[in-house]
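The complex appears here without one of its protein chains, the remainder shown in place.
And then subunit A:
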Amino acid sequence: METMLQHIKRSWLYPVVLLFLASCELFEYHPYDTQNFDKTEVNAANIAKIELQDNQSDTLRFVLIGDSQRYYDETEDFVDNINQRNDIDFVIHAGDITDFGLSKEYEWMYDILDKLQVPFVTLIGNHDVIGHGKEVYLTVFGDYNFSFVSHRTRFICLNTNALEFDYSTPVPDFDYMLGFMTDSADIDQTIVVMHAPPYSDQFNNNSALMFNHILGEYKNLRFCLHGHNHQLEVNDFFDNGILYYGCEDISKRSYMVFTVTPENYSYTIEQF
């Protein structure tokens, strides 16, 4: 094999072989196909990194962004900005990483976010579902619903894009949500993240009260986070003191930093 490679390297075939290898990715069967992906289980890999972090300090500090669809330049500037800080534990992307659900959009956005020096997790947004986008998400990032623990805090990330799935998939997935009512992990508190908030056009609003009921059973639920509305929002949807924070889309060149301690929490909006 070695000698064969040497042989090829010296011959006129070398540029031809190189060109052929480079062109493999250029052969696209369809904009929505899933052929060219080599990245899988990105969320799981990042969660492993988050859970390996030093969790001794009781101050948790993370960043929330959302709706980076088609804003590649801004997302790149965001990544540069975060990489200049050293006080962030991880980044949560609240969904809509793509605009059309195209495979190439997934690739472009992943390549930018992957430059983050801190771990990042990515939720599925309604735009990410379109066409075969949902299959790409499953392949590249993993399950639609996922959770992790950092600094004794349970993060539950939920798919709330009910309109997109048109009842073919349970959204929100009560079975999955019920599993955390008796959380066996050694945690002090819970934070729930979703793409579309309750009572939005995507949410299955018939289930909103049940959704709220289950959330109420979680251990020390501090607050909820979402994207989707492209603007800064703080809502108490169910008049029970559980606040839902919504972030701006990335084109507005802002992100939210949440600092959570056992006694209280605060957030700032950072411009870049």
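Basically, a contact is a pair of C-beta atoms (placed from the backbone, for glycine too) under 8 Å apart; a residue touches a chain by one contact, two chains touch by 3 or more; residues count from 1.
Everything that follows uses one rule, which is that contacts and distances are computed from a predicted model.
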item: Among "GntR family transcriptional regulator", "Outer membrane protein with beta-barrel domain", "Chemotaxis protein CheA" or "Carbohydrate ABC transporter permease", the UniProt name of the subunit that does not appear here; value: "Outer membrane protein with beta-barrel domain"
item: Candidate in contact with the missing chain, chosen from A:Glu28, A:Glu51, A:Asp114 or A:Asp236; value: A:Glu28
item: Option touching the unshown chain, where A:Ile112, A:Ile156 or A:Leu225 are the choices; value: A:Ile112
item: Residues belonging to subunit A that touch the chain removed from view; value: 23, 26-35, 37, 70-73, 76, 99-102, 104-105, 108, 112, 130-132, 135, 138-139, 163, 166, 201
